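Remarks on the structure that follows.
Omission of a single protein chain aside, the complex is shown with its protein chains in their original locations.
Chain IDs A, B and C follow the sequence of writing; residue 1 opens each chain.
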Amino acid sequence: MSIEPTLPAPAEALSVPTVDMQASIGGVPVVSPVLTASGCSAFGQELDPFFDLTSIGAVVTKSVQLRPRSGRPTPRMAETPSGMLNSIGLQGPGIDGLLAEDLPWLAQRGVRAFVSIAGTRVEDFAELAARLRGVPGVLGLEVNISCPNVESRGEVFACDPVAAADVVAAVREVADPAQPVYAKLSPDVTDIVSVAAACAEAGANGLSMINTLLGLVIDPDTMRPVLGGVTGGLSGPAIRPVALRCVWQVHQALPNVPILGMGGIRSGLDALQFVLAGASAVSVGTAVFNDPSAPARIHAELADALGERGFGRLADAIGYAHRRPDPPAGRHSRGLQ
Amino acid sequence: MSIEPTLPAPAEALSVPTVDMQASIGGVPVVSPVLTASGCSAFGQELDPFFDLTSIGAVVTKSVQLRPRSGRPTPRMAETPSGMLNSIGLQGPGIDGLLAEDLPWLAQRGVRAFVSIAGTRVEDFAELAARLRGVPGVLGLEVNISCPNVESRGEVFACDPVAAADVVAAVREVADPAQPVYAKLSPDVTDIVSVAAACAEAGANGLSMINTLLGLVIDPDTMRPVLGGVTGGLSGPAIRPVALRCVWQVHQALPNVPILGMGGIRSGLDALQFVLAGASAVSVGTAVFNDPSAPARIHAELADALGERGFGRLADAIGYAHRRPDPPAGRHSRGLQ
Amino acid sequence: MAEVASRRTMGAYVELGFFAPDIAEAAEPGQFVAFAVGGPTSANLLRRSIAIAGVGAGRVHVVVSAKGVGSTWLAGLELGAEVDVVGPLGRPFPLPPPGTPALLVGGGYGAAALVGLAARLRAGGHEVAAVTGAASADRLCSVPELGALAAPFVVTTDDGSAGRRGWVTQAVAELIRGAGVVYACGPMGMLRAVSDQAVAAGIPGYVAVEESMACGIGVCMTCVLPVVGADGRTRFARSCVEGPVFGGDRVRFADVGTLPADVVGADAMGLMAAPAAPPAAAPVAPPPPAAADPDHDDVTAYIGGAPPPPPPPPADRPGGTQVIRLEP
Partner (left out) sequence: MAEVASRRTMGAYVELGFFAPDIAEAAEPGQFVAFAVGGPTSANLLRRSIAIAGVGAGRVHVVVSAKGVGSTWLAGLELGAEVDVVGPLGRPFPLPPPGTPALLVGGGYGAAALVGLAARLRAGGHEVAAVTGAASADRLCSVPELGALAAPFVVTTDDGSAGRRGWVTQAVAELIRGAGVVYACGPMGMLRAVSDQAVAAGIPGYVAVEESMACGIGVCMTCVLPVVGADGRTRFARSCVEGPVFGGDRVRFADVGTLPADVVGADAMGLMAAPAAPPAAAPVAPPPPAAADPDHDDVTAYIGGAPPPPPPPPADRPGGTQVIRLEP
């Protein structure tokens, strides 16, 4: 491919880390706490010209289902203030295509794949997990339960603690024991802690949070919803405060459950907020559309930010905001800065 | 007050409407479908230098409780991408102060007040409604049920259809029959339609939606949550797609229940989206902080936008996006525009 | 970051030249660049894709039509401003075999993307004819540049304010007889009409499409079109990396914005009705591991690298299109 980004090549940008950035995904060590986000980096190949894919924790692949899917009709996106809506409809090659082409490509290059799986029945998820057992390069499974459950009038699995736990238990049972299983939670619930607890109880090795928020935009010209799918998923910096709140609440309630934090991360300081709130690793999604080298840049920025704050290891910063005493009152200093 | 805004004086900016902008709040006619949003215009006085308060539908007052409240410690706000978090904690004079000072000020000037009431017990709400019976200038009541319910371990009324309906029924029972009662819904629920339906069933004359989303920001310097209250409410254009989705869903399910739409409205075209999605009136909140004359400006812009689209009356545009057939495929026209 | 090195208003458009030697060096006609818009405080996260209108002296030129917030911001950039740009992106126009006379058809600012192609074709010894049209004179673009490179060269406007009154298709109907290949860039309706004309004339036609793009680099799947592959099956192809240039006969223009039932994977989309096993009508055959990815490589002629075997003529397309091998 003839892509020649003018953005700084991140391989060089990675400063020699004085901070120990080793992270863990459900107990499996990874070189960086920064991952891509499902659906925002396809299967990794297209980002190869922009940065060294082995320098990040993993490529989280686009959610795959059993069969190839066309996805929804266009328009599939709408830009929104500091974010975007998408209604891709999980276009993808299906598990066969993934196993035949995309995972081998990543494995050959030594890139870790955190494989996102999706389905509309509990058995679909289990079958996908079974197909992925022992596949080289597969770091673990992210279970995208923000999918409609055909057995429950299309209610989304992630919106019901019982349905969510059913999926997680089924996947954990058949999945490769060496592959950690993360449940990916939706913020569109009254009580995210109860869904998180149910998933953890069901055997999830960690939680990915958050998926997009359900949103809608109307085109003032056509006077119809912009998206072919009417509603879509809201992502990007706009949702960051909601994502951080979810991570905070769940880490507070379940301090021992690893969290892969995401939602609007665009800089190392954004990632730092997630780590301080309790995430042990982060995914970078929509920001990649703005800056294709964002994951590697954010790794470098996060390392710098941790070092500047006196952390020797990433691990020490995880959940630190919960432990830190309140700062002294009076935050603004005028003039004498 | 010596405020001299350099923004265009909205009284002049209001173009003579060729579109009939008369709107209705639960059956009560108002001159404009544009209102302020609770907590974003105090009790109206401070906006008086910026535009003619009688030219908008109503001033929605800061939620009032039975007793004066100090509100939370500072910091009470954090700017976020295309939005902000607040944790004011309902600072206010209490119902006595409101009745003694703020409502008379508005009534004297002929400004309509849509009074937002809040409490932590069902009886609080009912008592407030009783105190507001027959008060001059009170257009109606907006019931802020995004408050923790002391009788249910602090769970927010708006998060439970039963608790929400209890409040609405109690208020509707004692409120002045001439004052429409709107329930203000929270988007932080798994199923907003069920809460909306419960409120309508309980006698709500309309629904205000949406209140803020629960969010959190961590200060990278102090490494603690920015807000004194830890979490806060996210508002502004960032949440507009979520608000529109809520309005769309509820209007789809309950087409006869009037909706006061809000969440990130900053321009006439934003307001138009809410109207097309099913709102019969709109509130302008955070945008006032950016442009104190926003409500009057948005009224004018909405009138223009409706006129340009061939609507003779605002009323014809309400919910229009649900009725309109899909536009022909192929949206982009390159060059030959 | 690239510096804006030139700026001029051209009717309704603004032409910007920015200094980006790497992009200028690598760019091929038909490719595009993607600009971040709004500066460091921007609420607009998504890059705007803009066709490359020409390169030279380390500069890349683009023609911007100020429409919404992003293009208005770009069109307002001053000389010396720094802009964040990624490129070149997408697949370029495939070049025809030696000696093939070419007809270039531009609509509105779409004509800009043809200037580099015209120059490349002329340098390769091809005869180049061109037609460019717009709603009105101020929406014409790159007329002097194309006029210097193409003969015959016909200008049309809908309102007759410049050149002939009417649509480009009228001029195309006259000129297509002398052409062995057609290239078009412009609005969707024009691409479709010109494509039909090329099919009717039995010559290859290449179109550069313009779909909403969230990423521009192939990772998001927002920019898809129904495109017929070499195997005769229709897939949703990403216009950013598999396009923006497609064989015009391969694009199912009438179905853009819909979900045709025969698109690969459409059968899996029926949420509630989806049966547990894939229906017999659409068996899921695992793709042969060693073969070229049919999702990626068959929707347009292959440019650069080792050429794949020439695609068989699509069995299920009307018009009996003659597919010729185009050398890079």
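Rule of thumb we're sticking to: a contact is a pair of C-beta atoms (placed from the backbone, for glycine too) under 8 Å apart; a residue touches a chain by one contact, two chains touch by 3 or more.
Because the structure is a prediction, the values reported are computed rather than measured.
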| item | value |
| --- | --- |
| Shown chains touched by the chain that is not drawn here | A, B, C |
| Option touching the unshown chain, where A:Gly26, A:Gly44, A:Pro68 or A:Pro81 are the choices | A:Pro81 |
| Contact with the hidden chain (one of B:Gln22, B:Gln91 or B:Ser194) | B:Gln91 |
| Where the missing chain touches chain A, by residue | 81-82, 237, 328-337 |
| Chain B, residues in touch with the chain not shown (by the definition above) | 1-7, 39-42, 46-47, 50, 62, 65, 67-77, 79, 81-84, 86, 88-89, 91-94, 96-97, 100-101, 104, 120-121, 148, 150, 154, 228, 236-237, 286-292 |
| Chain C, residues in touch with the chain not shown (by the definition above) | 37-44, 69-70, 73 |
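Heads up, the rule we're going with is that only the chains that are shown with their structure count from here on.
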| item | value |
| --- | --- |
| Core chain by centroid distance, with centroids computed from Cα atoms only | A |
| Chain B-chain C separation of Cα centroids, rounded to whole Å | 45 |
| Chain A-chain C separation of Cα centroids, rounded to whole Å | 33 |
| Where chain B touches two or more other chains, by residue | 81-82, 237, 331 |
| Residues of chain C engaged with two or more neighbouring chains | 43, 211-212, 256-258 |
